[in-house]
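One protein chain omitted, others in place.
Chain naming follows the written order as A, B and C, and within any one chain the residues start at number 1.
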Amino acid sequence: MAINVSIVGATGYTGQELIEVLLRHPDVRLTGLYSTTDKPQKIWDLIPSLKNKTDLICKKLDKKDIVSGKSDVVFLALPHTFAMDIVADLLKAGKYVIDLSADYRIKNTKVYEQAYNIKHKDKGNLLKAVYGLPELYRSKIKGAKLVANPGCYPTAAILALAPLVALGLIDPDSIIIDAKSGTTGAGKKAEKELLFSEIDENFCAYKVNSHQHMPEIDQELAKLAGKNLKVVFVPHLLPLKRGILETVYAKVKGSKQKFDFVSLCGKFYKKEPFVRIRQEGDWPCLKDVTGTNFCDISMKAFGENIIIVSAIDNLLKGASGQAVQNMNIMFGFPETTGLI
Amino acid sequence: MAINVSIVGATGYTGQELIEVLLRHPDVRLTGLYSTTDKPQKIWDLIPSLKNKTDLICKKLDKKDIVSGKSDVVFLALPHTFAMDIVADLLKAGKYVIDLSADYRIKNTKVYEQAYNIKHKDKGNLLKAVYGLPELYRSKIKGAKLVANPGCYPTAAILALAPLVALGLIDPDSIIIDAKSGTTGAGKKAEKELLFSEIDENFCAYKVNSHQHMPEIDQELAKLAGKNLKVVFVPHLLPLKRGILETVYAKVKGSKQKFDFVSLCGKFYKKEPFVRIRQEGDWPCLKDVTGTNFCDISMKAFGENIIIVSAIDNLLKGASGQAVQNMNIMFGFPETTGLI
Amino acid sequence: MAINVSIVGATGYTGQELIEVLLRHPDVRLTGLYSTTDKPQKIWDLIPSLKNKTDLICKKLDKKDIVSGKSDVVFLALPHTFAMDIVADLLKAGKYVIDLSADYRIKNTKVYEQAYNIKHKDKGNLLKAVYGLPELYRSKIKGAKLVANPGCYPTAAILALAPLVALGLIDPDSIIIDAKSGTTGAGKKAEKELLFSEIDENFCAYKVNSHQHMPEIDQELAKLAGKNLKVVFVPHLLPLKRGILETVYAKVKGSKQKFDFVSLCGKFYKKEPFVRIRQEGDWPCLKDVTGTNFCDISMKAFGENIIIVSAIDNLLKGASGQAVQNMNIMFGFPETTGLI
Partner (left out) sequence: MAINVSIVGATGYTGQELIEVLLRHPDVRLTGLYSTTDKPQKIWDLIPSLKNKTDLICKKLDKKDIVSGKSDVVFLALPHTFAMDIVADLLKAGKYVIDLSADYRIKNTKVYEQAYNIKHKDKGNLLKAVYGLPELYRSKIKGAKLVANPGCYPTAAILALAPLVALGLIDPDSIIIDAKSGTTGAGKKAEKELLFSEIDENFCAYKVNSHQHMPEIDQELAKLAGKNLKVVFVPHLLPLKRGILETVYAKVKGSKQKFDFVSLCGKFYKKEPFVRIRQEGDWPCLKDVTGTNFCDISMKAFGENIIIVSAIDNLLKGASGQAVQNMNIMFGFPETTGLI
């Protein structure tokens, strides 16, 4: 039997991607779309590519309406701070919630408040929220009512590093992440810096070692390392729409330099449907993963240095695809449904 | 002896291009830069590529300051309506003015007001303004105090069609212009439609047969044809920054179908330094003209149909380069100074 | 029960698209992949994005092997001339054939031979082949053993013009098609003209009024017009990967200028799942159709001139998507299976 699903923030880039994925999902009935539109209108009036696929109405963002809707699960695909205003009510109404914003990802509210420069208003549910990275938290996601869907940069970074950190192969204090993202990661905001004329034929570093996704990476790797750590992290903006590629550098622990890293990581992710460990020297490109929910990872050690390249589609494994993967786990559907 | 030059609207795409061209111009001293900045600051704080090239200060837009400045010539590189508020004062102050906006291009104010949806406030100077297309109005530009620099689409269209219309080779009522422009033509405006994520990998027609540049094309071709006419004109937005390519279709007059059009057009533009008539079949690409002040034109007749392709850099021959070409003519400098 | 399907030319852009679509098709079992590879290898060694989706082997192109394979239907996704060497044998072996090349599209072999500069070797089957544009030939496709899948430019052009020509609303001798295509239309050929450094930030017309797709458009529109005709056709190369947008100009017949064209075309395509007639003034963009099998069409008359804009994804409705649509019709599957 199909479940009823609502999407809040249906006309942003992640919202649109959720619609596309969920329309193909055999166990889902899309029942509510909400957006910052002035008045209710057909979703294909707002996103013409959807015409002949669905006649769903997109409604104004209205918290009461969202909470009282008939959905079994609500996807929140809005910038941070919106979620913490509505999650408590949604949970009280018996709904499952998958939040694509940052509001429920960071367990330490001081760290959250410093990274996002805002007070956290729902510390109670923060502790109950499960971090929605299936490769690390599948069993907790199964029983979760509230899933905090990971950030795009953290997804690629944590998947690249989890086996090496968990198995104690690298020095956790040596991690450097050079990350490159397409523009949809910045959302659909009317800002001069995001104009085509500014980004085309251009390439920049930004928020150098100060991006708000850093504490999220630190939190998750610290759990695996069993100690606090701080990664060095430099994000860059690519002149393309979709995809994140991260080049990661770390120091191999002296005694481990002869290990077969590819094979160990392959084992770590052996049962994972969406992580593809590639052979040594077979470095992934963005085009290998765009349009898919896969994370492709390759690595090679050069003496004490190990280099890892990790690639995802920021709108799928980095956001909406992973959110649907979490939904599949929460509701007991086969994990790849709608995603392969 | 060098002349003093001010640029009003120095930080837009055409303003920046004017700075670049004029810094290389041996007969020009840049003395004033004005922009919608809050406070005076070094121009290279606003446009980092200019560092080590100039230490000029960019000042707040202030009409009094602009009028009382020591410039001999003022370039107005702002959206329409600004020019008609200041031109009268500039002329009274004895300055030469080159206006890159649409305010002084269209002689019929009713047509202007309908196309731009605004009242014209300076009809007196409108009649004195010279339309700054050197290939058609060089002798008038020589003596002009106020030059209305042509629009980007009209420049490519009029240069493509002028010989054919003037020599009576085509039916002036049969003209269809399919125009494609890069994004800098839309200016540096923070609008969702102009975001990289919206334009990259995309292509659209817009303002189909209703673009504000149409009456400008009609006005100029009508003079050459000796009769009123209306072109069919469809602009499209290309996913690239610089350049306009127009594919023009017209009907050859029956008795002229055996004429050698390339050779006739070559003669028409024989002395023109910036129009390059190419051999039949040697169709121009944008990359042949980007970064230059040239207009490349090729054409071929197929029975009664003639097809003409015309290409310019919208920021140079379509705006700032042509403005400097006009300045060169007005002040008696060799016409290609700073431009080749 | 699922049918067995082979793809010949599996690693080109249309071949890869066929694999992606057919892997999602519930009634299809992919059984054979053939390419110009040296030795059999896993398809995901050649196309890494397919890993974890399929372990199919891609074999060397070998006509005997293809003919004797267990496939019920064979898709030929190779450059022209290959198909006419193998189709007769495939048909004899009882297979259904969908040819994505040009070999069986043009009924007049003289015209074919002039357009493609090659002798036709299989005139017998040419006459039996059905032109695979479902919107015009659905009933014939149903019973066909050999379908000639239309070219990408012709698909967008014919769908844009079919109602207007068939209903006698426009002068069939007045048609001008200004077409713009992404680069995948040129295939995966190692040629300097197709390098990123040559096409990025560039835009060109090519094969001006001499493209090999013109006779295909002429042939189909002539049938609808009931008389011979020749369109004017100028293709251009866009700096993007996927999509064709065509801007079409024609003269409305004098007595028809007050007709409601949008509504008449809407009726013409009323039952078509993949043609979306848009409201007047709602011009389609490429991004509305990329990744889909839809053809979006909008039009508006201005006095005697009508302007039509038509957009498709050249790899889907312009090639592989339409090929699967044809397969669905031939085998009695719901027409949109695997495509929406």
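Just so we're on the same page, a contact is a pair of C-beta atoms (placed from the backbone, for glycine too) under 8 Å apart; a residue touches a chain by one contact, two chains touch by 3 or more.
Everything quoted here is computed from the prediction, not taken from an experiment.
Enquirer: I'd like the shown chains that the missing chain touches, ordered by label.
Expert: Across all of the complex, the chain we cannot see touches A, B, C.
Enquirer: From the list A:L46, A:L264, A:C285 or A:I340, which touches the chain that is not on show?
Expert: Considering the complete complex, A:C285 is the one touching the chain left out.
Enquirer: Among C:S35, C:N125, C:T183 or C:S320, which one touches the chain that has been omitted from the display?
Expert: C:T183
Enquirer: For the chain left off this view, which of A:G168, A:G187 or A:P239 is in contact with it?
Expert: Of the candidates A:G168, A:G187 or A:P239, A:P239 is in touch with the missing chain.
Enquirer: For chain B, which residues touch the unseen chain?
Expert: Touching the chain left out of view, chain B contributes residues 48-49, 51-53, 200-201, 273-274, 276, 278, 282, 284-285, 287-292, 294, 296, 340.
Enquirer: List the chain C residues touching the unshown chain?
Expert: Against the missing chain, chain C presents residues 13, 183-184, 186, 188-192, 194-201, 239-241.
Enquirer: Extract the touching residues of chain A with respect to the undisplayed chain.
Expert: Looking at chain A, the ones touching the missing chain are residues 176, 178, 180, 198, 200-206, 208-209, 232, 234, 236, 238-243, 245, 247, 249, 281, 283-287, 290, 300, 302, 305, 307, 309.
The rule is short, and it goes like this: only the chains that are shown with their structure count from here on.
Enquirer: Hey, what angle do you get rotating chain B onto chain C on C-alpha, to the nearest 5 degrees?
Expert: To bring chain B onto chain C, one rotates by 180 degrees.
Enquirer: Where the centre of all protein Cα atoms falls, which chain's Cα centre is nearest to that point?
Expert: Ranked by how close its C-alpha centre lies to the overall one, first comes C.
Enquirer: Using mean C-alpha positions as chain centres, tell me how far chain A is from chain C in Å, no decimals.
Expert: Here chain A and chain C have centroids separated by 37 Å.
Enquirer: Taking each chain's centre as the mean of its CA atoms, how far is chain A from chain B in angstrom?
Expert: 46
Enquirer: On chain A, where are the residues touching two or more other chains?
Expert: Residues 200-201 of chain A touch two or more partner chains.
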